[in-house]
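All protein chains of the complex are present and in place, except for one that has been dropped.
Up next is chain A:
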Amino acid sequence: MAGKTGSTPTTYSPSPATRKKKRIPIADADWARPDNRGFYQCRPAYLRTSAVSTAAGSAYAEFGNTKVIVSVFGPRESKKAMMYSDTGRLNCNVSYSTFATPNRGQGSDDKELSSMLHKTFEGAIILESFPKTTVDVFALVLESGGSDLPVVISCASLALADAGILLYDLVASVSVSCIGKNLVLDPISEEESYQDGSLMITCMPSRNEVTQLIVTGEWSTPKINEAMELCVGACSKLGEVMRSCLKDVVTDLKE
């Protein structure tokens, strides 16, 4: 064998012996979600700030099986190559761990999610408050269980608040999948794999402003309206949960 360390032999993960056909969800009303949630119910969430001691601010978020850590560094010196800028800069990066997905991945950066994260926060952070400098927002998806981007965004918003970066408002994000005639809120990976269309909203609940809206797949206009209302409602509820998570830290400190 040419070098024990150099060449890794090709491997595969063993698959189940008899592959049962996945039950395709019937688009009728009595179809139940794989985790027995109601259609308009979010997964149980666990949020915590200050997860990473070396970062200026950080947060850990767990929505069902989706687990994410976000660290915020800065404001710190911009890269040398950057031109002078009156406003602050935002730098975002999202990566996946190798064990995030059921089959072992490469643990690489996700460029698409990174740019979406950047675009969401561009309008929500008061960039004028840190001229000439850069704020870095780095996210690591430890486990991917569906609706990864909304969880990353909500978690990043908590991390930014924890770092004391000025925001117009906390940014909350929720997605909806359209499966047949049904809308399901906060879909898991399995539901995402057979969805007809998906809609994601990130918004600032107390200002009633949407920073990002992404619609993909097949939708009818009334369905889009319904899904948007559903998302905005869920965002404002999530916003309250996030706010109370931040408040709890302060009251704990006082005690």
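Everything below uses one rule, namely that a contact is a pair of C-beta atoms (placed from the backbone, for glycine too) under 8 Å apart; a residue touches a chain by one contact, two chains touch by 3 or more; residues count from 1.
Definition applied: contacts and distances are computed from a predicted model.
Enquirer: UniProt protein name for the omitted subunit, picking from "Ribosomal RNA-processing protein 43", "Vacuolar protein sorting-associated protein 45", "Pre-mRNA-splicing factor RSE1" or "RING-CH-type domain-containing protein"?
Expert: Of the names offered in "Ribosomal RNA-processing protein 43", "Vacuolar protein sorting-associated protein 45", "Pre-mRNA-splicing factor RSE1" or "RING-CH-type domain-containing protein", the one UniProt assigns to the missing chain is "Ribosomal RNA-processing protein 43".
Enquirer: Decide which residue listed in A:143, A:190, A:226 or A:240 touches the omitted chain of the complex.
Expert: If we include the chain that is not displayed, A:143 is the one touching it.
Enquirer: Pick from A:65, A:85, A:115 or A:208: which residue touches the chain that isn't shown?
Expert: Checking each option in A:65, A:85, A:115 or A:208, the one touching the absent chain turns out to be A:65.
Enquirer: Kindly note down the residues of chain A that lie in touch with the hidden chain.
Expert: The list for chain A reads 1, 8-18, 20, 51-56, 58, 65, 69-71, 73, 76, 93, 95, 97-102, 104, 107, 109, 136, 138-140, 142-143.
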